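Of the protein chains in this complex, all but one are displayed in their positions.
Should a chain be cited, it is by its letter among A, B and C, assigned in written order, with residues numbered from 1 in that chain.
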Amino acid sequence: MPSTSDFLMLSATLFTVGLIGVILRRNMITVLMCIELMLNAVNINLVTFSHMLGSLEGQIFTIFVITVAAGEAAVGLAIIIQLYRLKSSINVDDARNLNG
Amino acid sequence: MTWADTLLLLPELIAATGASILLIVPVLGGRARGHMAKWAMLALMAVTALAVIGSTYAVAGVQQTPTFRAMFAVDAFSVFFKLLFVVVIALVTLLSEDFLSEERYSTWEYYSLLAFALCGMMFMASGVSLITIYIGLELLALSSYILAGYYKNHEESTEAAMKYFILGTVSSAILLYGISLIYGVCGSMRLSTIAAALSTMLSNDALMFGIMLLAAGLCFKIAAVPFHVWTPDVYVGAPTPISAFLSTGSKAAAFAVFARVFYVAFPAFHLDWSNVLAAIAALSMIVGNLAAITQTNVKRMLAYSSISHAGYSLLGIIAMNEMGLRGILIYTMVYVFANLGIWATILMLRRHAYAGESVEDFRGLHKRAPFAAFSMVVFLLSLGGIPPTAGFIGKYFLFAAAVQAGFGWLAIVAVVMSAVSMFYYLRLVVAMYLEEGSGAETIYSPSLRFVTALSLTVTLVVGFIPELPIRQVIESSSHLVGRVVQR
Amino acid sequence: MDALTASIPLLVFVVVGTIAVASSILVVAMRNPVNSALFLLLTFLCVAVLFVMEGAEFVGAVQVLVYAGGIMVLFLFVVMLINVRALPDDRILSPYWTGGAVVGAAVFVLLVALVRPGVYHEQNDNPLALRSTTVNARHRVVQPDGTTVRKRYTRQQVVGNSEAIGMALYRDYLVPFEVASLFLLVAMVGAILIGKRELGIDDEDVDPQYIVDRVAEEKEMKEAMSA
Partner (left out) sequence: MLDKLWLIPLIPFAGFLLNGLFGKKIGNGLVTAVALAASGLTAMVSTLAVFQYLGAYPDHGRHLDRVYNWFTAGGIGTDVAFQLDPLSIVMLMVVTWVGFLIHLYSVGYMGEEDGYGRYFAYLNLFLSAMLILVLGSSYLFIFVGWEGVGLCSYLLIGFYYDRDYAAAAGKKAFIVNRIGDFGFLIAMFLMFNYAGTVDFAGVQSMAARGQLTPTVITAICLLLFLGACGKSAQIPLYIWLPDAMAGPTPVSALIHAATMVTAGVYMLVRSNLLYRMSPSAMMVVALIGGLTALFSATIAVAQNDIKKVLAYSTVSQLGFMFIGVGVGAFTSGIFHLVTHAFFKACLFLGAGSVIHAMGGEQDMRKMGGLRKKIPTTFWTFTVATIAISGFPPFAGFFSKDEILASAFATPYFPAVGKLVWLMGTVAAFFTAFYMFRLWYLTFTGDFRGTHEQEHHLHESPWTMTFPLQVLAVLSIIGGFIGLPQMLHTPVTNLLEHWMQPVIPEIEGIGKLIEIPVGTEATVALVSTLLAALAWYLARQRYRGRGLAADLATEQSHPGLVHTLENKYYVDEGYDATVVTPLRQLSIFSWKVIDGIIDGTLGLVGYTVAAIGDLLRFFQTGNVRNYALMLFGAVVILMWVFA
């Protein structure tokens, strides 16, 4: 059986990959996907700890995180669609009218 | 879990039910009567406020009533914040009235979302488990994203929503990672259990990392440097009343969480995290104030000013003593009202134009609207911490708490930076009183007048007879302070 | 043989974990968001497997249902809807890639350096903890004076992971659960409010600019081809 820290490291890797994606990608949809990756990494952490502790709290929290992720994805995609309608672009770099 | 427990949940239930009703009304044919939405919302706020006050009787004599398996607690601390939230939302409703009438966006859903945000805030204030706090925070955040992008045909609004959304979800991922580590180390998400587990524990890298990530996530919500980057852009882009809401209500809720989590769960590791938070607070004060100086857009200036105020308030958490906690409560209240008053004046000036309420618009305001100009001066002085306005009292508590806790250098930074902050607050006073100019047209509706008058009253009353609110604050925070002393 | 059975989970972990990491990297590296979405799906499935390995069958199922079934479809739907010709990531690596890489590497190092050696809560040794719940029961107690009273007591009962979660969710975590339902309601309302095309009565007949653009573009293309 892989140990707790094996799972933690896997989660850390996924978290990092998601994070790099958020910074590097310009496509807003991909950025959103990368955020989902980060949330998934957290979920792995939670489930791992839940297993380790023998407490269901982690799993329950995971369910909430998945719920939140679903809701956020819906709203996020709606915002992206709206931005696309206004700017005809989903490039993160194009949305920089507000600055300074 | 009994019916009595459910009664404790009454304010939240009322707010949620009311929000849902507001959502249904347009479907039932209320769409055409958009102007009614405001009154429905205000009525809802009144009922919610009554319920909040009613819930204090349920907990009279008891310091804290955790219910629902220690997920949710009604105590004086949460009641204080809930009342503050209700008032803020009611005032934001008043601020929104005219602003919304300029455009054809639906009003019912707007207010409904505000009510949902209120729900989230109340759960944040009452949550005694990280689960409740997190989900309340997300409810607030999601409503805020939508509200920030509510003027969806305006590019700025949508852009602001997008930025707020991406950075907000990223920060909540960071926060979650922190929570997961804390869970792994302490074996629970209930604040009291965490505190108990930590009291017998030595410092631990994973735990510190968890606490720091949690703090980072909360710092994002209160807009503390270096997690502030979203603030100016979003405040400028979002519909103005929503900016007002974000800079007051949303921030106050985050502070309620910040205070509760750190005072209840992490006192044992105060020495470890206080230095990090001190650095964040110092940076917030310095960066916020210095960046505000060169701004010409008033909304952006207020955004930076709100960043600096997050820094001041953090002193209360860093100090980790009685005065600090009281300082946070007082300062949050004081800051909220002064800010709402300023936003009311901004809304009064020009409602057509979307962004760019520049300092020039304020020129010669004292001639066109003497009352508004006068109250604006009072609000600015309050933000600058000049006696005898309320801001001075709040700052006095926070700074003295920092000195008491041995963070003298931080108090000095804070005092210097409040001096610096007068530079840019003064620019508005100069524009209003010492410059001639047509400025922007002013439409001073009764709602805005009311918001200004109420904020002015609070600012002056707290300034002149602060004993009354202070006593209330002491009552509201004593049980959390108790924990600190026990440690 | 025993050693082999014992190493199966490790083997599964290594294989699934590798696939998860690889496909997550491909999510970031793919130029076309459709490909990214498919690799994201793969990552999610792998994570679901890991959940099951950790004794979280129900969460694993939710992961597949909600993520793979719901969120992914949403993503793909939006990608198709927008159908951007000129993808924003012409150059996948933006000018900030060095910064991104450095910060990413730093975060990774931090995570490894701080999370791995962390001292965590002591291990639980009850293998059934994740699948048991407490139930309320009453039993008769014969009092010394001969009368019997029914007394309530709670006892641990082994059920299944799903049932245990269900009991916990509706009993211990009722408040957050209800808030989550509010959250979903808000998400729905928000997505409709922002995503819905027309708003005012007047706007209804007007196509948004991007549709007009696309129609014009396609017309142009057709003309070019027929010419």
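Note that a residue touches a chain if its C-beta (ideal position, glycine included) is under 8 Å from a C-beta of that chain, and two chains touch if they have at least 3 such contacts.
These numbers come from a predicted model, not from an experiment.
*Asks:* Taking the complete complex into account, which shown chains does the hidden chain touch?
*Replies:* A, B, C
*Asks:* From the list C:34, C:107 or C:184, pick the residue that touches the absent chain.
*Replies:* Checking the options C:34, C:107 or C:184, the one contacting the hidden chain is C:107.
*Asks:* Of the residues listed, B:15, B:176 or B:420, which one is in contact with the missing chain?
*Replies:* B:420
*Asks:* For the chain left out of this view, which of B:80, B:183, B:209 or B:379 touches it?
*Replies:* If we include the chain that is not displayed, B:209 is the one touching it.
*Asks:* Go through chain C and note every residue touching the omitted chain.
*Replies:* Its contact residues with the unshown chain are 94, 96, 99-100, 103-104, 106-107, 110, 114.
*Asks:* May I ask you to list the residues on chain B that touch the chain which is not drawn?
*Replies:* Listed in rising order, the touching residues are 162-163, 166-167, 170-171, 174, 205, 208-209, 212-213, 216, 220, 226-227, 229-230, 232-233, 275-276, 279-280, 287, 290-295, 322-323, 326, 366, 370-371, 374, 381, 386-388, 393, 396-397, 399-401, 403-404, 408, 411-412, 415-416, 419-420, 422-423, 426, 430, 433-436, 465-467, 470.
*Asks:* For chain A, which residues lie in contact with the unshown chain of the complex?
*Replies:* 19, 22-26, 31, 92-93, 95-100
The rule is short, and it goes like this: only the chains that are shown with their structure count from here on.
*Asks:* Could you grab the centroid distance between chain A and chain C? Build each centroid from C-alpha atoms only and quote it in angstrom.
*Replies:* Result: the chain centres lie 8 Å from each other.
*Asks:* Whole-Å distance, chain A centre to chain B centre, using C-alpha means?
*Replies:* Measuring from centre to centre gives 26 Å for this pair.
*Asks:* Got the chain C residues that touch at least 2 other chains?
*Replies:* Touching at least two other chains: 115, 120-121, 172-173, 176, 180, 183, 186-187, 190, 193-194.
*Asks:* At least two other chains touched by the same residue of chain B: list those residues.
*Replies:* 131, 135, 138, 142, 145-146, 149, 152-153, 158, 161, 181, 184, 187
*Asks:* For a test of understanding, state which residues of chain B touch chain C in their complex under the given definition.
*Replies:* Residues of chain B touching chain C: 1, 9, 16, 20, 23, 68-69, 71-72, 104-106, 109, 112-113, 116, 119-120, 123, 129, 131-132, 135-136, 138-139, 142-143, 145-146, 149-150, 152-153, 158, 161, 181, 184-187, 197, 201, 204-209.
*Asks:* Name, in rising order, each residue of chain A that touches chain C in their complex.
*Replies:* Residues 1-2, 4-10, 12-21, 23-30, 32-34, 36-37, 40, 43-44, 47-57, 59-60, 62-64, 66-75, 77-82, 84-85, 88-94.
*Asks:* Spell out the part of chain A that touches chain B in their complex, as residue ranges.
*Replies:* It is residues 15, 18, 22, 28, 31-32, 35, 38-39, 41-42, 45-46, 48-49, 52-53, 55, 57-58, 60-61, 64-65, 68, 71-72, 75-76, 79-80, 82-83, 86-87, 92, 95, 97-100 of chain A that touch chain B.
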